[in-house]
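The complex is shown incomplete by one protein chain, all other protein chains being positioned as in the whole.
The letters A, B and C name the chains in turn, as written, and every chain counts its residues from 1.
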Amino acid sequence: MILPFLIIIPLLAAFLITLISGEKDNWAIVLSVLAEMSLLTLALFSFFTTGYDTFVYEMSGWKIPLTICLVQDALSGFMLVIVNLIALTSLMFSISYIRQYSSPWKYYALFMLLITGMNGVIATGDIFNLFVFMEIALFAAYALVAFGAKAEEYEAAFKYAVMGSISSTLILLGIGILYASTSTLTMAHIAAELQTKDPQVTYWVAAVFLVGFGLKSAVMPFHAWLPDAHSSAPAPISSMLSGVLIKALGIYAIIRIFFNIFGAPPVFLMIFMVLGSISIIVASYLALGQWDLKRLLAYSSISQIGFILLGLGIGTKLAILGAVFHILNHAIFKSLLFYNAGSVEMALGTRDLRKMGNLRGALPVTTSTSMIASLSVAGLPPFNGFFSKLIIIIAAVQSQHIIYAIIAVIGSLLTLAYFMKVQRYGFHGETVINEIKKPVSLGMKSAMIILAVLCVVVSILIIPGIREITLDPVVSVIISKTGYIQAVIGR
Amino acid sequence: MKQTEGMTLIVKTVTRISVWLILLYGIYIILHGHLSPGGGFAGGVIIALAFLNVMLAYGRNFIKRWVNIGFLHDLESSSAALFLAVGILGMAIGGGFLANFISHGKLFNLLSAGTIPVLNIIISVKVSMGLFVVVWTLSVFHLDKGGKEE
Amino acid sequence: MIVYILCFTLFLVGIYGALTKRDLIKIILSLGIMGYAVNLMIILFAYKEGGSFAILVKDGINSNMVDPLPQALILTSIVIELGITAMLVALSIRLFQKYKTFDITKIRRLSG
Partner (left out) sequence: MPVETWLIFILGFMILGSIIALELKDLLSAVISIGIVGLGVSLAFLFLQALDLAIVQFLFEIFALIILVRAFIGKEYHIQEPSRSHIVQSVVTIVVLLLILVMSINMFKALPSFGHPIFSTAKHYVENGGRETGAANIVTAIILDYRAYDTLGEVTVLFTAILGALTILRTKKSNGLAGGDNEAN
């Protein structure tokens, strides 16, 4: 019963914002923050009450497969918590950051629509509905990337929109062929039907989905749009895009479709491992050469997505635990790093690492939180990034994939290298900077501090007693593969 | 090139008659959406095209004098909110979100099928207003060529 | 079977345009072609031999109908396509205003 509200609340907020808010007043901020706080509460509540159960909400009072259903299990609850947590901090960061643009209420309305789209994708149990809500999130993202109204932003948004549109059309083609061969749209029924059909169709559709969702999650051969889009957007949107959008639309959809519908065919796990390791190495290498802070972070996102995909591809219980944990960790530290970049950009008017200097005196909060985030993403103990990467590497060794383990280690070292570069040139350089154009506001500071604290606190999820109630149910949903059919149909 | 004055007198006269026919046809399509082909989307586009017809024939200033574009945009968002409200009512009264909670009536009657005609009307308002606002914005933007630098 | 392959060919023509054309308007048109092909493909899957439209008629029984569900999906898909067209047109107008060209090879301020 909770799930419909996770779509209704942001949707209502978006419609009301466009109706009542004008240029000057603060209704948009009040409404969106209220909506987001209630969403986070609901998401946390749904995650902790679900456990190993699966609840299905059927729309319009009909039964599946006649209608659309929302599926609430540990995986969707987990993703909802991540999305809404990052969204809340992003809103806190936006309040003063967005004042520099005109018509901020449009920003908040689009932001709420972005949340609607992501929540809808995560909650739904119907494959066409997934497509529709994915489009909502993407349309909002295209407009938000172009929000700053600069030439580069339009260029990035156009590229993003073309790529997104190609991938969406591919996904729709895949959905159509699935419908033709199974005559249903509910994911659980599709999964049940596919087991009796010609595997050729499954493989073809899986290949199409791999390209489509690969484009959405920007794994390596399909990554071309990401560095432009994620570095051109306003900082809070960059953090939403890098932190959660590519995971909700890309990785989550890949998990649901490849594991729960197709039952994780070994060929595709192999492809995940290969694509993941290519992403790790090449994107880290490209990040090393960047001097634009936000572009560097965008490339870093690609390589961290590679870690998640590698963990999923290894496919053992431990590896999937690592991947799931890394989804959460990457959302937290990458969002924090984009906030850091945003506040530096606002304070100094540049994001070129060579033009920054020693910011310890001018921006103390930004500098110290960026240190935490950098160490975390580079995988140093005791921060959260260390544990998830360690788990993935151990799992790779355990399952005899020594080469992949070595690649992951090299990737972590490269990550450490380019974040040392960020720290060395960006925040602890020789020229001491004391003057800043615009002060970093309280909302921005508190958003950064919350995420920095989470970087440390989240590590405790790995402690056995806590892991059993948080991460283990999520892993069990993924690892049970087509157990999803039983959970949804045979209630 | 000053095109805000609209087209020739012949076009204007024809438009004055034809636009009402187009509107009538659109309304027919919307109201019979649950009985015959068509429905809210098709009808909404027809109504938007009728508005466009007026805009092309009489020029933008004519529209600007008679209609408040901001109001059209508000109408669009409020109809979207109304759709959601019908859904929530369905949750409160009927079996689930967006349930058809009004009595279904007799098959083939104009007043039948519960919430379906209501939703058709809401959708048509939304679609027609939204599409008209988009074309309006595109053509207004074209007017101040070069735009103002942000 | 042959209609499926022809329809898929149309889809590939769209992909070809989207990948190789250098003009913003041509790219928008290519995306449109891809959309048409997918929409038509899904409706092809719905056709039933000798079937008629999925509307009940007052007198007489319309028993042999085509599959109505894909039609409902494609209605949604057409609207989504119109939305993406509107947004891409808006973006390309803005790009024209900033760069004074529609050629994507000349619009390249972002590196890599």
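FYI, a contact is a pair of C-beta atoms (placed from the backbone, for glycine too) under 8 Å apart; a residue touches a chain by one contact, two chains touch by 3 or more.
It should be emphasised that the depicted structure is a prediction, and the values quoted were computed from it without experimental measurement.
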item: Partner chains on view for the chain not depicted; value: A, B, C
item: Sole residue of A:S181, A:S300 or A:S343 that reaches the chain not shown, by the stated touch rule; value: A:S181
item: Residue among A:I2, A:L16 or A:M59 that touches the chain left out of view; value: A:M59
item: Those residues of chain B which, in the complete complex, touch the missing chain; value: 1, 29, 33-39, 41-42, 45-46, 48-49, 52, 64, 68-71, 73-74, 76-77, 80, 83-84, 87, 97-98, 100, 104-108, 112-116, 119-120, 123, 126-127, 130-131, 133-142, 144, 147-150
item: Touching residues on chain C - with respect to the absent chain; value: 1-10, 12-17, 19-23, 25-26, 28-30, 32-33, 36, 39-40, 43-49, 51-58, 65-69, 71-76, 78-87, 89-94, 96, 101-103, 105
item: Chain A, residues in touch with the chain not shown (by the definition above); value: 11, 14-15, 18, 22-23, 59-60, 62, 65-68, 102-103, 106, 109-110, 113, 116, 120, 128-129, 132-133, 135-136, 139-140, 142-143, 146-147, 149, 154, 157, 177, 180-185, 198, 200-201, 204
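Heads up, the rule we're going with is that only the chains that are shown with their structure count from here on.
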item: Whole-Å gap separating chain B and chain C, where each centre is the average of the chain's CA atoms; value: 23
item: Interchain centroid distance [CA atoms averaged], chain A/chain B, Å; value: 36
item: Chain B: positions in contact with at least two other chains; value: none
item: Sites on chain C at which at least two other chains make contact; value: 94
item: In the complex with chain A, residue positions of chain C that touch it; value: 11, 14-15, 18, 24, 27, 31, 34-35, 38, 41-42, 45, 69-70, 73, 76-77, 80, 83-84, 87-88, 91-92, 94-95, 98-99, 107-110, 112
item: Sites on chain B touched by chain C in the complex; value: 35-37, 41, 107-108, 127, 131, 134, 137-138, 141-142, 145-147
item: Touch list for chain C against partner chain B, complex; value: 53, 55-56, 58, 75, 79, 82, 86, 89-90, 93-94, 97
